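Missing here: one protein chain of the complex. Every other protein chain is in place.
After this line comes chain A, so read on.
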Amino acid sequence: MTDQTQTPVEEMSFEAAMAELEQVVSKLERGDVALDESIALYERGAALRKRCDAKLSEAEEKVAAITLDAEGNPTGTKPAEGL
């Protein structure tokens, strides 16, 4: 079966999800796992792929410039226009 002690898929970074997804696929392609396990692997792979998709779709640009007080400490942000 897949390793259930790992972090939940929903909390994985893109990189971690991607690395595990790669492993899952190559295991499935080698075809040397039992049928039950291959189904579980497939489900895990689907969840990982969904996670990757989600991270990829969070591709929103948001640019802000930090505003500073007289001492140079950050006070907030203002939108960075025209960049």
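Following the convention adopted for this analysis, contacts are C-beta pairs under 8 Å (C-beta built on N, C-alpha and C of every residue); 3 or more make two chains touch, one makes a residue touch a chain; residues count from 1.
As a convention for this text, contacts and distances are computed from a predicted model.
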item	value
Listed names "RNA polymerase sigma factor SigW", "Acyl-CoA dehydrogenase family protein", "FAD-dependent oxidoreductase" or "Exodeoxyribonuclease 7 large subunit", matching UniProt entry of the absent chain	"Exodeoxyribonuclease 7 large subunit"
Chain A, residues in touch with the chain not shown (by the definition above)	13-15, 18, 21-22, 24-25, 28-29, 31, 35, 38, 42, 45-46, 49, 52-53, 55-56, 59-66, 68, 72-74, 76-77, 80, 83
